[in-house]
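Can you read through this structure? Questions will come right after.
A single protein chain has been removed from this complex, and every other one stays in its place.
Naming follows writing order (A, B, C and D), and every chain is counted from residue 1.
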Amino acid sequence: MLSIEAVLRGVGAALLCLGAFAGLVSAIGFYRFKNFYLRLHAATVGTIWGCVFPLIGASLISVTMDELGEVKWFAAGASIVTAAIVFLLAPAGSHALARAVHRAHVARVQPCISDALDPNLCG
Amino acid sequence: MRAVEIVVLISIILGFALLLTLGYQYLVPADDIRALAKFYLLTTYFNPNYTYTAGATESVTAIVWDYRGLDTLFETTVFYIALAGCLILARGLYKEEKEASKPGSGLSVIVRSVTKITAPMIIAVGVSIALHGHLTPGGGFQGGATMAVLPLLIIVIFSLTPLIKRGFTPSRLAIIRGLALTGIGLVSIILAVIGLVLGINAYVFQSLPKPDAPLGFPSEVEGALMGGILWFFNLFESIAVVAAFTIAFIAILLIESKR
Amino acid sequence: MQVDISIINTYLLMVTLVAMIANFVLSLYGVFFKPHYIKKIIALSMLSDTANTITLYIGYRRWVDGVPPTIPVITNRSIEGIYDVVRRSVDPLPPALVLTAVVIGLATTLFLVYLGYILYTHYKTLDMREIKRLKG
Amino acid sequence: MWRMIAETIIYLIMACTSIASTIAVYLTIKEKDLVKAVIYSALQSALYTIIYFLLLTPDVVLVYLPVAVGLIPGVFLILISKTERWEKE
Partner (left out) sequence: MIAEIILAVIIIYIISIILLVIKAIKGPTIGDQVLAIDVITYITVVLFVLTSIYMKAALLIVIAIPLALWIYALDIYIAKYLEEGDLGA
């Protein structure tokens, strides 16, 4: 017979491990990809999988921890709100950056097969 | 020729030597703190052993506005003078009207929508940081600085015109800031003035009633902790900080339209 | 097996302090010897940040027997809670001093930015070697 | 034993962050492109935020974060966009 606390704690730990794995994969990918537009993929993995899910897991864990004292509900709520904010803001920021970099011709697409938006950037 | 630089270098060397001499036992942090810090922590929230207390659960805000209140008041004065200097430098370079930017330029619609959604959240977070300053980490300076990022974001994303059109002109913001600073001054001296009128003993920067001075701000309202003078100072200081920074940002962007 | 690792902890804390002093020296070099005005302002803001960090570092306290220190906020409002905070908390005075220094640092940085713009409108450059009249 | 290792790990994070911030400060001083200098100084601010957090001063983090991450890069970029971007040799 599983108690609800054990279930919550297990799910939270699983989410934390998933987030740690995604963060490490994102960092390695960021290190090894060739150009800016490919690194955007790694950055998205790092922000959504490596930040939003571990925050939800931390919230689930902090609900079950009685050592935190009276403020454990505060901690859980703050974690959930932070996850929502990151979920909203991180894509907007990287979108703005990608659009500006493409329009200002800062980063070249290399190696390139085709660029439909601006053929001059290719190659 | 390089006399100034040499004097500054020598004074920095002497100052560092003084720091290392006076703080040699704190160079690597010890496992205990000083007696003064223990006194602050013990008397921050109610205590039977001490008559004097600040009535707040957060020590840093209590030190900033109660124990070392005059210090912070004069730092606020330095802050006021620095921003007044900014506005004096920007004087005569103003130009109010601005040609409309052509459509298609600027940031995309995604960023604009997200900023419209997050603007109320920013205000809510700033207000809660400022007004809960005596209970949780935070206070007037923190809340004001948090809210002051919003005007700069709005100016960068939507341009200056909507902000001016909503009525946030520099002169009006200057009036708001003056009112907030007046509030800080009034709160700091009002109990001393009342005591002077009534013939009761009272001090400047008096927060809670003391044994020889019966006047004081409320320590709690309806069971919620108020911290006496701290709540009022947090409120007025956050308004002053956000208004002052908004004036500075608007002014530095209005200078540009002269060229 | 019990291993004494307190010497490693002391070494790591000393590394932090030495890195902060290196930051101090580097940003001081930037303030004095870099010719460009904006670089000077950036170095000055980094200098004030580093000074604040050294101030906060002095107020820290080490862990005792594996129990971490805590923030100077009273969460449990009974007598035992207050004494527990006094036993474990870090020094609350350096944060109170640094707090106002950061905001005033931003105000003076804004003043220097305005001054830089006025300089540029007068001289059409911000390179300090070309602004002969300010050379002292 | 395990708790002692936790203490060492916290101090190790602090030391690594300090050394990285020293590298960031050095690159800020050496850089000729002022926009890149502002970005390096933003990196230094982010690393200092971690140090302030580990020194357990949440009040200072709450005031340092909007100022150093949100306001100062914007103000410097306004000044750079109005004046000049490159520092001459």
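Operating definition for what follows: contacts are C-beta pairs under 8 Å (C-beta built on N, C-alpha and C of every residue); 3 or more make two chains touch, one makes a residue touch a chain.
Since this is a predicted model, take the numbers as computed values, not measurements.
Engineer: Mind giving the shown chains that are in contact with the missing chain?
Structural biologist: So, taking every chain into account, the missing one touches A, B, C, D.
Engineer: Using the document's contact rule, name the residues of chain D that touch the chain not shown here.
Structural biologist: With respect to the unshown chain, the touching residues of chain D are 2, 6, 9-10, 13, 16, 20, 23-24, 27, 35-36, 39-40, 42-43, 46-47, 49-50, 53-54, 56, 58, 61-62, 65-66, 69-70, 73-74, 77-78, 80-82.
Engineer: Using the document's contact rule, name the residues of chain A that touch the chain not shown here.
Structural biologist: 9, 13, 16-17, 19-21, 23-24, 26-28, 30-31, 36, 39-40, 43, 46-47, 50-51, 54-55, 58, 61-62, 65, 67-69, 71-72, 74-75, 78-79, 81-82, 85-86, 89-90, 92-94, 96-101, 103-104, 106-107
Engineer: When the complex is taken as a whole, what residues of chain B touch the one chain not shown?
Structural biologist: Those residues of chain B that touch the unshown chain are 98, 101, 105-107, 111, 118, 121-122, 125, 129, 136-138, 146, 149, 152-153, 155-157, 159-161, 253, 256-257.
Assume only the chains that are shown with their structure count from here on.
Engineer: Please tell me whether B-C or A-B has the greater number of C-beta pairs in contact.
Structural biologist: More C-beta contacts join the chains of B-C.
Engineer: Approximately how many whole Å separate the CA-defined centres of chain A and chain B?
Structural biologist: 33
Engineer: Can you work out the whole-Å distance between the CA centroids of chain A and chain C?
Structural biologist: Distance between chain centres, rounded to whole Å: 30 Å.
Engineer: Which chain D residues reach two or more other chains?
Structural biologist: If we look for residues of chain D contacting two or more partner chains, we find 58-59, 63, 67, 71, 75, 78, 82.
Engineer: Would you mind listing the residues of chain B that make contact with two or more other chains?
Structural biologist: Within chain B, residues 60, 137, 139, 141-142, 145, 245, 252 contact more than one other chain.
Engineer: Please give all chain pairs that are in touch with each other.
Structural biologist: A-B, A-C, B-C, B-D, C-D
Engineer: State the interface residues of chain B toward chain D in the complex, per the touch definition above.
Structural biologist: 60-61, 129, 137-139, 141-142, 145-146, 148-149, 152, 156, 245, 252-253, 256
Engineer: State the interface residues of chain D toward chain C in the complex, per the touch definition above.
Structural biologist: 1, 3-8, 10-12, 14-15, 18-19, 21-22, 25-26, 28-29, 34, 37-38, 41, 44-45, 48, 51-52, 55-60, 63-64, 67-68, 71-72, 75-76, 78-80, 82-84, 87-88
Engineer: For chain B, which residues count as touching chain A in their complex?
Structural biologist: It is residues 107-108, 110-111, 114, 117-118, 121 of chain B that touch chain A.
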